[in-house]
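Yeah, one chain of the complex is gone here, protein chain that is, but the others are all in their spots.
Showing chain A:
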Amino acid sequence: MAAVRTSSEIGFNRVAIVAVLLVTIIFLAPIYWIASTAFKPRNLATTIPPTVVFQPEISPFVKLFTKRSQMRNPPSPEEYAAAPWWERVVFDGGEKIVRDGKGQVQWSGYPSRFMNSLIIAITSTVLAVGMGTFTAYGFSRFKVKGEADLLFFILSTRMLPPVVVAIPMFLMYRAVGLNDSHLGLIILYTAFNLSFSVWLMKGFMDEIPKEYEEAALVDGYTRMEAFFKIVLPEAATGIAATAVFCFITAWNEYAFALIMTNRRAQTAPPFIPSQVGAGLPDWTVIAAGTFLFLLPVAIFTFLLRNHLLRGMSFGAIRK
């Protein structure tokens, strides 16, 4: 379906394409930078001008996952020959992997921080989207006294920068022993995302004709059954879109994670920059950590991309 286009429109189109390409490059450049640094040898990470062509290395990832220490003397040839390939990579950098008394390799703090991030982000997303879906359904389908006020109140929790309440939250959390705990961050992120989830899901729920449920009610089902059998499958698109946004928020949150956690429940965002100060900054290791940290959100969004696209344009078309 090609509409008639004038030469000026074609010209404008070309300018628009160039502009879009430019913006895309600007947005992708930092991601390229992180990804390329993650595979660079340490000595090429901070060159001026930047090194673009290099032999990619896996060493930053080996270093990312292991505890290392500086070596005064290079390893003996026997020691070097006996070491597996990934240990040699560390030897090459003038470091050695720390082992415990039984000779077991010591892990760095990164894997546990990454797991913390996964546990906290996934749990808080499930909770926020789950509760948000139920709440939104209630607001969408039933007459709720003071509905507008309640919805405004729910939204009002997002009207100030969250960091404003960081200190009182910290004191409260310390008082009840929730600081540096998974549960603490899960509650916090769920609360953050809930208002967003309720509002977004309400929009999606309003779009689902209530005749579907009424048909199910008349067909012999209870409202709960109708909700699970009819409403939820219809709301899948909205749930997917909401889940992506909630997950990204929880995954990337920095300020509260920094204040509320320090070890046991620390997530990756405050951990990664903390490595800058540990000895000489090894930017390749930090880049490797950041690069891995980017992947879950990218994969999650990629898996849900069809739902997301539909979700974005949901409600734009009269059915």
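Annotations for the structure displayed:
Basically, a residue touches a chain if its C-beta (ideal position, glycine included) is under 8 Å from a C-beta of that chain, and two chains touch if they have at least 3 such contacts; residues count from 1.
Rule of thumb we're sticking to: contacts and distances are computed from a predicted model.
Remark: of the listed names "Heme exporter protein A", "CO2 hydration protein", "ABC transporter ATP-binding protein" or "Nitrogenase protein alpha chain", the one matching the undisplayed chain in UniProt is "ABC transporter ATP-binding protein". For the chain left out of this panel, the touching residue among A:A16, A:I58 or A:A215 is A:A215.
Where chain A meets the chain that is not shown, the touching residues are 209, 211-212, 214-222, 225, 230, 233-234.
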